[in-house]
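Selected chains from the complex are presented in situ; the others are not included.
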Amino acid sequence: MQVRVDSEYCKGCQLCIIVCPRHVIEEGKELSERGYAPPIVSHPEKCANWKRNDKRKAVCETCLLTCPDHALEWDERPGGQQGVDQE
Amino acid sequence: MRLEAGTYFMQGNEACVEGAIAAGLRFFAGYPITPSTEIAERLAERLPEEGGIFIQMEDEIASISAVIGSSWVGAKAMTATSGPGFSLMQENIGYAAMTETPLVIVNVMRGGPSTGLPTMPSQGDVMQAKYGSHGDYEIIALAPATVQDMFDLTIKAFNFSEIYRVPAIILSDAEVGHMRGKFTVPKKSEVLERRMRTDKVWHDGFAYDESLVPRFPVFGRGFRVHVTGISHDIAGYPRTDPEVHEELVRRLSEKIIGNRDKISLTDIYNEDSDRFIVTYGSPTLAAMEVIGNDPSIGLLQLKTLWPMPEESIRHVAKNVKEILVVEMNMGQVFKEVQRIACLEGCENVRLLSKVGGEVHTPQEIVHSLRRC
Amino acid sequence: MEDFFDLYRKDRWPTIFCPGCGVGTVMNCFYRAFSELDIDQDRVVFVSGVGCSSRIPGYIRADSIHTTHGRALAVATGLSLSNPDLKVIVFTGDGDLGAIGGNHFIHSSRRNADMTVFCINNNIYGMTGGQASTTTPHRAFSTTTPYGNMEFPFDLAELAVTAGANYVARWTVRNVKELIGSMRKALVKNGFSFVEVASPCPTGFGRRNKMGDPKQMYEWLKIKSVRKEKSEFWNMDPVDLNISGQITIGEFVDRNRPSLGSMLKSMMNNE
Amino acid sequence: MTISVRFAGMGGQGIIFSGIALARGVSLYEKRGGKDLYAIQTQSYGPEARGGSSKCDVKISESENFYPFVEIPDYLVLMSQPAYERFIDVTNKDTVVVLDEDAVESRPDIEYYDIAATKKAEEIGKRIVANVVMLGAFVEISGIVSKKSIQKALCDVAPKGTESLNKKAFELGTALGKDAINAD
């Protein structure tokens, strides 16, 4: 399971980056439609929840709880599978 | 228990309390101030008996705030005060008008400005009742002249307030509030109830029909309505478009002004006279004595002050040579009567003004009438 | 509640809050605390005054009333007394609660009025563009303290304790877990419960105090906050602590004085 | 036609109480020619009402709406010397004054009746009901309203447990009133 950035809501404050104790998230460069630079989940595998696949059982979650714009959410697919398009 | 039908002897302020209870009052929040305090004091005793809530708040701002909160959970709610407290309530009177919150405010007027003459009557707050808060809005204001009026008009005030979802103000004064006299409780008083919302469509908590008055989406029943003093659309959401603002503000006004005739309570005596006295509140009693002695003089008693009963004033103005406005202030209703009468062709409108402390005597009115 | 947007109004998203504004974080934490409790969303009323923090109720999918500036607690008092079955929750700011609303704050605490109050203390008037508030640290800059704030701040939590509230806690937005815990406790408490959240306003406060970047504000909150236990250990006077710009965090009181509503009820039952 | 009555004395003498009893009695229990009567009671408020002098007016009328304030009273009931001094000049030649013999030193040059109200009240051990004695005397002297009506009203407004005391004081008052008229 990994955090996903919703670039429609993200305002690029980068708080998720600094609160994550495991350095999962990194600064983004690209501007969104609304002119902000959403961060990039560059090291999903470092996340405390990487091995989990049920958001109800998530630990840590500091990034989600901190993100002021509800721009982070869980992709519940287990570690490594998030890149896989299931359709 | 609401008072049973019959005849009672009470203070005006007490009759007001009984009127409120007869109208279904469930919540009172207030702050003591002479000469309104008896209303709070009697309610402190009476309301708990009725299962209603009485609370004394930390000031008048808190009082009207609590009344607003109470109204949104569906209670008929009221506060009572006098000049200084009424001034403090102004911001939230505008808020109540803007959010269409039904509530009743009793202002037992005393001599102003400022602390003034705390124990004595005046009618100095008439214009304030209409214009005391910022921005354009309408309220309803009624002016009792007798103990009976204190009972009757309090019920009317609740009815108007509930039906039009607007603050209704009772502009009493220290004399009417404090005098003790007889009043009659009828078998049945007409008591009107707020039109409640019944469906549960979200997103249009402030939708209205041709009455221009939105049905009330009472809190706690799943309407999930948002209420705000910011200009808002029918969803209740804050909006900054001038068009939304204009629609809202004009509707808030029109729902009252458009019903001016229904809200205007007036009594006309000696209708065919060509000299008329116009009064409201305390001085009415002196005027009644005058016309009782001289039937050639007409009397227009305004029981509704806001919206101004323009039709009645026009009606009187049409046929008369002279109008004398008798009021305990420097000429507040006078200016409105002068404007309306002049447009109707009657330029001879005079003012008999006393600024407060003592009510006009019949002699003073007679004397003023003679002067022309 | 499974989903964030069961609680919040998706049709009004995104919020008007600036990037990095702590108000959003408080909304997250509140969602967690609230959704873990079994509260009927149709039996809750949200109340607020005016300010950025006070905009929260407008984003909540529940009955909500955005009152005039400073008056939330007084409105909430009338509301909860008239329908004691409703849960009344107030969102407010340091200006709304501590400045113009200060009197209602201490009186609601004194009465132990039935409500839960969350105050987002960002040390500034955010909504109006960054004027000093009653909690702006001594010497800090704002548009109305261009030479540094010469006044001393309130300790809102201590005021609530002294005035008589039943539950009082304070955390920063950095303490999301503890914050959620206190919010939950506050929500189930009878009487007046109060949780203050030290929160960043990068736009109004940060920018003028060399912390325009939300990250800097987070750093500052970290440095400034001291656990209550520690300050007690060192025997530091709360007034002095606050004046020196420290933010004591923790639970300040947890007691069970009878609430206003319960007292009035017992009166009506002639107890 | 209206009749106006002014009660005046010191704070604590029960001046207001007398006025209320009279107005209430007239309003609720008195009829004239089968028709209702109306009465309004008014009083002075404010700091001066707290200590010092106290004043209470009652106006009685056959019509429902009338000017309720007393300018020149038809009857002036006085229970203290300062009250005498303050109100004795607000009279005309037709004003009838009823005064508490012991509490008021001066005497007016218009019609007046001396009533030993305080003394009588002390006799029954309750100086506090001197006002009710005066009320009784006034009712008798003026004859404008039936004793029964006022006694009923007295019963309504008297604090619980004091009804019979008040009744007694009232009756003593009417007796004094009768004596006073006859003494004339």
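Think of it as A, B, C and D in the order they're written, each chain with its own count starting at 1.
Note that in this section contacts are C-beta pairs under 8 Å (C-beta built on N, C-alpha and C of every residue); 3 or more make two chains touch, one makes a residue touch a chain.
Nothing here was measured: the structure is a model prediction, and the numbers come from that model.
One representative per chain kind is placed here, while the whole complex contains A x2, B x2, C x2, D x2.
In the analysis below, only the chains that are shown with their structure count from here on.
Averaging Cα coordinates per chain places chain B and chain C 38 Å apart.
A straight line joining the Cα centres of chain A and chain B is 59 Å long.
A straight line joining the Cα centres of chain A and chain D is 87 Å long. Within chain C, not a single residue touches two or more of the remaining chains. Not a single residue position of chain A touches two or more of the other chains.
Per the touch definition, chain C reaches chain A in the complex via residues 4, 8, 13-15, 17-25, 27-29, 32, 173-174, 176-177, 180, 202, 213-215, 218. Residues 8-9, 11-15, 17-19, 36, 62, 64-70 of chain A are the ones touching chain C in the complex.
Of all the residues in chain B, the ones that touch chain D in their complex are 7-9, 34-35, 118-120, 145-148, 174-175, 178-182, 284-286, 288-289, 292, 359, 361-362.
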